[in-house]
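Worksheet for the structure shown next.
Just one protein chain is left out here, and the rest sit where they should.
Right, subunit A next:
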Amino acid sequence: MSFDNAYESLIDHEDTHWAFGTGFSEALAGVDREVPDVDRADLTAYCLMLGDDALVLSHRLAEWCSRAPELEEDVALANIALDLLGQARLLLTRAGEVEGDGRDEDALAYLRDERDFRNVHLAEIECGPFAGGDFATTMARLLVFSSWKIAQYSRLRASADPVLAAVAAKGLKELAYHRDHAAQWVVRLGDGTAESHRRMQAGLERVWPFLDELLTAHAVERRLAGVAVDPGELRSEVDGVLDAVLSAAGLTRPVDVPAARVNGLAGRDGVHTEAMGYLLAEMQHLHRSLPGATW
């Protein structure tokens, strides 16, 4: 194989001469994009719930970039953040498609205000690297979040919405790695030194009040039977996974005292914690200052 210049060899021909790094495929190629016969506003809201969970946690994990305790961990956290961002893009695109008002993934990610975000509080709270946590707290959150998401997505694969089913099937493999990464660290820190054990236990105590919201059905989820997953069904599976990891780590399961709601409302209703406004300000600032900016 010969080329006139070095760049020509990189484009537009079969890739068999590459030893590494080929065979990428488009995420949802060939998936039916038919919208199931359910209330469109409900389905849009449900896509936003799932998409915002992934988008907001992705942003939180990206805050570790250049701040992780080790170079290798920096790369690992960025990889996980990018996996979640990829899921968020597919889900927000679907939300815009179902809504039918011409909003794309960028409009939904960057131009909605706090009350229109539908993510759970666990995704948005500060767990480090800044005030509100540390690396152990970040691993505690990732363990709880990914254990819950795996239970949710494994059921969502049977959703009557073919796009949600496909996103779930793709996302499960990624989430399995996220949970494994978190569990490895929870066990090492919990079963490590006295100081690492103390901080790991403190990290669990910090995130535990937000577990209940993950397992409480919202009215939209109840109305979308057959399309949405009922979070109430996930409790025993999630509890089983968390108890197994905590037991291997020599950690104590915190007492279940759910975080307070505002008039019974929480993240799924667009009612967020104090941290959410600051998070959105940083995440949306560039796009709102320079609409449509690309690089």
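Quick note on the criterion: a residue touches a chain if its C-beta (ideal position, glycine included) is under 8 Å from a C-beta of that chain, and two chains touch if they have at least 3 such contacts; residues count from 1.
Assume contacts and distances are computed from a predicted model.
K.L.:
Looking at UniProt, which of "Cysteine desulfurase", "NADH-quinone oxidoreductase subunit H", "Ring-1,2-phenylacetyl-CoA epoxidase subunit PaaB" or "Pyruvate dehydrogenase E1 component subunit alpha" names the chain that isn't shown?
P.N.:
From the choices "Cysteine desulfurase", "NADH-quinone oxidoreductase subunit H", "Ring-1,2-phenylacetyl-CoA epoxidase subunit PaaB" or "Pyruvate dehydrogenase E1 component subunit alpha", the unshown chain carries the UniProt name "Ring-1,2-phenylacetyl-CoA epoxidase subunit PaaB".
K.L.:
Could you tell me which of A:E26, A:E70, A:D101 or A:E195 touches the chain that is not displayed?
P.N.:
A:E70
K.L.:
Can you say which of A:R115, A:K173, A:R188 or A:H285 touches the chain missing from this structure?
P.N.:
Counting the whole complex, the residue in contact with the absent chain is A:R188.
K.L.:
Going by the contact rule already stated, which one of A:N79, A:T216 or A:Q284 would touch the omitted chain in the full complex?
P.N.:
Within the whole complex, the residue contacting the unshown chain is A:N79.
K.L.:
Take the complete complex as the reference. Which residues in subunit A touch the chain that isn't displayed?
P.N.:
16, 18-24, 69-73, 75-76, 79, 180-181, 184, 188
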